[in-house]
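The complex is shown incomplete by one protein chain, all other protein chains being positioned as in the whole.
To keep things simple, chains are lettered A, B and C as they appear, and every chain counts its residues starting from 1.
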Amino acid sequence: MKIIALLVSVALGVILLVATNDLPEWGDPQSPASTHLSRYYIENSMEQTSVPNFVTAVLADYRGYDTMFETAVIFCAGITVLTILRRSHRRKKKDVQPRPCREGQDIILKSAARLIAPMMQLFALYVLAHGHHSPGGGFQGGVISGASFILLSIAYDLEMLLSRLKERTIMFFSGLGVLIYAGIGAICLLLGGNFLNYSSWSKILQVSEVEARSHGMLGIEIGVFITVTFIMISLYADLASGGEMDEGL
Amino acid sequence: MENYFVLLGTALILLMFLTLVRVVKGPTAIDRLIGVNVIGTKSTLLILIIGASLGRIDMFIDIALAYALLNFMVSLATARFFQRNRSAGMIEKEEVEL
Amino acid sequence: MFGFMTFLLMFGLWITMSGKFDLFHLALGVISSAIVAMISGDLLFQDRQKGFGYRLLQAGRFVQYAVWLVAQIIYANMYVLKLALTTKKMDQVLDPYIFSFKPHLKTPFAQFVLANSITLTPGTVTIRIEDGVFLVHAITGPAAGDLEDSDVINGMERRVAAVFEPEILHQIEAGK
Partner (left out) sequence: MSMYLNTIVVLFTGIGWIFFLGATVGILRFPDFYTRMHAAGKGDTLSTMMILFGFAAYQLHHPDLASLLVAFKIVFIAVLIFITGPTATHAIMDAGYGSKIDHWGTRDGSVSHCLIKEDERS
């Protein structure tokens, strides 16, 4: 059995290696991506969107569809793990082993977590808000923000986290993020533009179309941020407790 | 000065590889965790060194800060995980599976 | 009150990190700091008994303590460096053991500071705190005496107490 697995993976690797021959050379200036697309983004993104960091502009504006479905994929992953692992009824008391580690007693971890978690949350919001100017954005900020909650639940226990954030709240917010993203795109339709073409927002926000695209990007980044944060918490809670939601890592 | 930073980065990578020897040797899972923790902390510095040698340290500082925070998280989570299943303290047998 | 202090601290941190002083980013900073103060305003300050001015006093004393601690850390590193590089046979030189002691400090944050200080000073690492009892792993050369009995831990506890809990200083003096 192992040999078959080995053969399959080796064969797959060989096929992929052969396939890479047909890809354009790494960093080839003559490849279509470099001759047409990249130059367009580099030259036009600043005046079209007024976002200095054109990675953000490409991610959130030019390829908004792509990012929207990435967010949806993250949401689906969270839902899937929840569906597979979550058990509504608790184990009977006698089945529960006494915990080997002294969870919830560790003063050092608790104090450190209390110090660091607010800083992490602020840093996450900073990364989110400065995605236009420095590396960052919704995904990165969401990961850091989710990690701050996970840090709390590692230092204390899962119950402490779930008493601060109800399960219902977590799932509500993770859906809300996708809704914000799609909603900002859909309102563009109502305003007479194309889906996810934020320049239509200029009619509501009373700013120029270029500014509107910049603000629209911030809006959808917020949506991504919320989804990633809460899906991360949900994934951790499900995976660490095996779907029981009773004890953390 | 940029050249000095490249030199410093190389020297750090050298020592990180030496630490990797401990990760490979073990003998227990937690011994490996020591090495991983140290390498992770030093990666923060490597990110800063890349930033300094490219002259854009203001861009890389955010990444370094995020990395430092997440590395702390990883250490805590892994330590907690190994605290939970006690088998981590046992010296591992040679059982390499394909 | 403490939520507002968290807000101020977070906003200061935001300004340091952001480096952009236009109205838009400052407004985002205010919103973000408010969000953080709202969702985790109860985390940053553990002890709610003491007032605002007392906190500033503590912060000032803590800076003094941190300077002393940095000197200790450098000393500890030179110790590790010496042990790691110059010893020929580890089993003749190293003499590790575990001991436990119960400090007089009561508040969790003071215990946290003491534990981390023990970790950073030469020869000792805190393993765990259980019901106020510290379990410490110590490593010494044969020439050095027991860290347990020496003045090291006691002196450090006195320094931490002077920062956070000055009212128990006389207990430490009496207990010695």
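Heads up, the rule we're going with is that a residue touches a chain if its C-beta (ideal position, glycine included) is under 8 Å from a C-beta of that chain, and two chains touch if they have at least 3 such contacts.
Everything numeric in this text was worked out from a predicted model, so none of it was measured.
Novice: If I'm reading the header right, one chain is hidden. Which shown chains does it touch across the whole complex?
Specialist: Missing chain, whole complex, touching shown chains: A, B, C.
Novice: Per the definition of touch given earlier, which of C:Met10, C:Leu44, C:Ala110 or C:Ile139 contacts the omitted chain?
Specialist: With C:Met10, C:Leu44, C:Ala110 or C:Ile139 as choices, the missing chain is touched by C:Ile139.
Novice: Decide which residue listed in C:Met5, C:Leu26 or C:Val125 touches the omitted chain of the complex.
Specialist: Of the candidates C:Met5, C:Leu26 or C:Val125, C:Val125 is in touch with the missing chain.
Novice: Touching the absent chain: which residues on subunit C qualify?
Specialist: 13, 16-17, 19, 73-74, 76-77, 80-81, 83-85, 90-91, 94-100, 115-116, 119-120, 123, 125-128, 135, 137, 139
Novice: By the contact criterion defined above, which parts of subunit B meet the unshown chain? Give residue numbers in ascending order.
Specialist: Contact residues on subunit B toward the absent chain are 1, 4, 8, 11-12, 15, 18-19, 21-22, 28, 30-31, 33-35, 37-38, 41-42, 44-45, 48, 52, 57-58, 61, 64-65, 68-69, 72, 75-76, 79-80, 82-83, 85-89.
Novice: Provide the residue numbers of subunit A that touch the chain removed from this figure.
Specialist: Its contact residues with the unshown chain are 100-101, 106, 108-109, 112, 115-116, 119.
We take it that only the chains that are shown with their structure count from here on.
Novice: Report the inter-centroid distance (CA atoms only) between subunit A and subunit C in whole Å.
Specialist: 34
Novice: When the centre of a chain is set as the mean of its C-alpha atoms, what distance in Å lies between subunit B and subunit C?
Specialist: 24
Novice: Which subunit B residues touch at least two other chains?
Specialist: none
Novice: Could you check subunit A for residues that touch two or more other chains and list them?
Specialist: As it turns out, subunit A has residues touching two or more other chains at 123, 130.
Novice: For the complex, which residues does subunit C have touching subunit A?
Specialist: Residues of subunit C touching subunit A: 6, 10, 13-14, 17-18, 20, 25, 28-29, 32-33, 35-36, 39-40, 43-44, 46, 108-109, 111-112, 115-116, 126, 128-130.
Novice: Within their complex, state which residues of subunit A touch subunit B.
Specialist: Contacts found on subunit A: 2, 5-6, 99-101, 109, 116, 120, 123, 127, 130, 134-136, 140, 143-144, 147, 150-151, 154-155, 249.
Novice: Note which residues of subunit A are touching subunit C in the complex, please.
Specialist: Subunit A residues touching subunit C: 102, 105-108, 110-115, 117-119, 121-123, 125-126, 129-130, 133, 152, 164.
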